[in-house]
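Input: one structure, supplied below.
Every protein chain of the complex appears in place save one, which is left out.
We call the chains A, B and C, going by the order they appear; numbering starts again at 1 in every chain.
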Amino acid sequence: MEEFFNKIKESFQDATLEFETINIKVDSAEWIEVHKKLRDELNLKFFSWLSAIDWDNEVSVGEAPKESVSPSFEIITCLSDLANTNLVTVSTSISKSEPNIKSLIEVYDGANWHEREAYEMFGINFENHPNLEKLYLPDGYEGNPMLKSFELISREVKPWPGEVDVEGMPEESESGESADG
Amino acid sequence: MGVVDKFGLPKPISSVFNWARSYSLWYFQFGLACCAIEVMAVSGPRHDFMRLGIIPLPASPRQADFMIVAGTVTDKMAPSVKRLYDQMPEPKYVISMGSCSNSGGPYWDSYSVTKGVDQLIPVDVYVPGCPPRPEALQEGIILLQKKIRGEDMKEKWLEVQTEPI
Amino acid sequence: MTEVLIKVGFLAIAALNGAVIFTIMDVKGASWMQRRPGPLHVGLRGFIFPLAEILKFVQKEDIIPTEVDRPVFKWAPAYVMVSCVALFAVVPMSPTLVVADLELGVFFALAISSLGTIGVLTAGWSSANKYSLMGGLRAAGQLIAYELPLILAVVGVVIQAETMSLVGIVEKQIEWGVPFVVGGQIVGFLIFMVAATAEMMRVPFDMPIGESELTMGFMTEYSGIRFLIFYISEYMNMFILCAIASTLFLGGYHVPLLPTEWVNFYGPVVLLTKTAILGFILVAIRWSQPRFREDQLQNLAWKILIPASLVNILVTAIMKVVL
Partner (left out) sequence: MVNALDPQNMNRFSEASVSVEIETEDMTLNIGPQHPSTHGVLRLVAKVDGEKVHDVKPVLGYMHRGYEKLAEVRSYPQITTLVNRIDWVAGFSNEIPFIAGAERLMEIDVPERAKHIRLILTEMARISSHFVFNGAYALEVGALTPIFYAMEDRERVLDLIESVTGGRFHPNFNRIGGVKPAAGAGPTSKKNIQDLPAGFYRDTKVAMEKVIQAADQFQNLIGGNEVFKKRTKNVGVLTAETAEAYGVSGPILRASGVKSDLRTQTDYLPYDQFDYDIPVGENGDCYDRWDVRVKEMVESAKIVLQAIDSMPSGPLQTKVPKVIKVPKGRTYVRAENPKGEMGYYIVSDGGLGPYRLKVRTASFSNVSILPIMLEGALLPDLIAIMGSLDFVLGDVDR
């Protein structure tokens, strides 16, 4: 892994390795070029997935970020090389007001459905995508569920029952017992 | 049929008819999610629901007598569930298997899951569990058979609402 | 008139019984092969479950979808049923215990059995359902393809027996001392059984129904009593084809060494036993084989079975002349 990271480091100076995951942060303008390079030069032919993160300070459900973030979409792809276990994630940031990015289909055929999913869940527009339409949700469904501003109506109607019994991990005494025995 | 509406059937005949219905339940293969695998387990040699007269043959709703809604019903699937139920010929029964189809289960707050199949179709027997054990489903089937055997033809034809189990 | 009524009644009951016996055999045989008990709690260790089935289907709602071709849809099951029941008329249970000992019994049987094809095709066509249509077309293609080897296989027997009457064929086998399957028609018998399995649309030739592909094929839209008729006919067809096979090839109502004077008593039992044995083989095949693909099925019929049956006829004819 270290070896591969150094190799990546040669081409991408600001690549990071944390928690055994290599991340390359790129500018959205060179999105396609970077992937082409990774595929052809570093042999990362296996397209694992593509997804996005909605960074926002105000959330309707769940927890808001602890530190203030600048609202944006972060798009992440995960590529790997099957023979050698090398794996990188590539991420880029795009603005929320103009969520446009080039489609990766010309580089990886498999990006098709992943991009449709991201389009549906986040409302991100992938340019040059052959059929950018809904993947999961029924026709006529409105809203992009994965946005942090999306409300889960059931939770509005009924409080979260999980609050009542916040269950810790198995008691420490229990694990102590098995350690003794 | 007017005669039956007014007077009902004599007891022996109706009990024979009910017996036939309760032991020849053609089960519409309607596997949605996790519970469908448990239904497969019930059809397997260890539990074998064919003992009870459940025949898992029909792939078409037209020949089915009851369906086991086994798994999560999503909002996208809901119209199909309703339609398949409507395509089944009377008299027909529904077993709702598992928390998901009973009430939404672990996905109670999801944006795409129907919270309970009883919002779409009438349910005769609810089987709790996530997923219910095969024994639980068998119990559900036996309860359904009991219910069928206790049915009154007259009420059935007059479409009297019955309490779910 | 009374005689006709009795005969028709007898036919109906015999056909129904045959179907019921084979249903029990199929379901219980399947359970046995799959290491499970099968129907059990319905009563009499589960052996009366066909009764429950029939009574239940009688009670079911008979749905006729709005888009179907109503008269055709309604009458399609009747063709299938009639073709099966009529076949029972010519199968002899002894020289005298036969509803109609026709001079051209074999010809009648083969002609009537193709009537079912029309029923299947019309059922598939009239249902206004794509699965049904494809099922109907597959069924038609299959039944036509396998009708030929079926007929050609029988021709060998007819040449050897020098008669087309089913009673005559059995008598010839008694005269010979051995059934035809031993006396030179083994190839014919195998072809007949394969083609008959295809005619019954059972695994491995069940593409027209093909549960995992076409839901229920041509029966997809049928419910209630009309479906019951299809369902029963399937087993009647199986029963009667097995009975015909045992008549033509296995010596029918007679087994060697039994006295021919008592044939009226043991004849039905012997025939039933032979039929059941053949039926059991079919059950075993059904529950252990995958199904063919449509083109493989057609290849089997046209490229293997038909040439083989033609050769069989040729050889039989030569032997007949030489001997």
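Simple rule for what comes next: a contact is a pair of C-beta atoms (placed from the backbone, for glycine too) under 8 Å apart; a residue touches a chain by one contact, two chains touch by 3 or more.
Here the structure is a predicted model, which means the values were calculated and not measured.
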Touching partners, among the displayed chains, of the absent chain: A, B, C
Per the touch definition above, residue among B:Ala36, B:Ile54 or B:Ile68 touching the missing chain: B:Ala36
Which of C:Asn17, C:Thr260, C:Thr273 or C:Gln296 contacts the chain that the document leaves out: C:Gln296
Omitted-chain contact residue, chosen from A:Ser28, A:Ser48 or A:Ser72: A:Ser48
Where the missing chain touches chain C, by residue: 30, 33-36, 130, 134, 141, 144-145, 147-148, 203-204, 206-207, 210-213, 215, 286-296, 298, 302
Residues belonging to chain B that touch the chain removed from view: 29-34, 36-38, 40-41, 43-46, 59, 71-72, 74, 76-77, 80, 84, 106-107, 109-113, 130-131, 133
Contact set of chain A toward the excluded chain (per top definition): 18-21, 23, 45-49, 51, 53-54, 61-63, 65-66, 76, 78, 82-83, 85, 87, 89, 108-110, 112-113, 121, 134-138, 145-146, 150, 152, 155, 160, 162, 166-170, 172, 174-175, 177-179, 181
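Heads up, the rule we're going with is that only the chains that are shown with their structure count from here on.
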Which of B-C and A-B has more C-beta contact pairs: B-C
Distance between chain centroids, defined by C-alpha means - chain A, chain C (Å): 61
Gap in Å, rounded to a whole number, between the CA centres of chain B and chain A: 41
Intercentroid distance (Cα basis), chain C paired with chain B, Å: 35
Chain A residues counted as touching two or more neighbouring chains: none
Multi-partner residues of chain B (at least 2 other chains): none
Residue ranges of chain B touching chain A (in the complex, touch as defined): 75-76, 104, 108-112, 115
Complex contact set, residues of chain C against chain B: 27, 31, 34-43, 46, 49, 51-57, 59-63, 211-212, 215-216, 219-224, 227
Residue ranges of chain A touching chain B (in the complex, touch as defined): 136-138, 141, 145, 150, 152-155, 158, 160
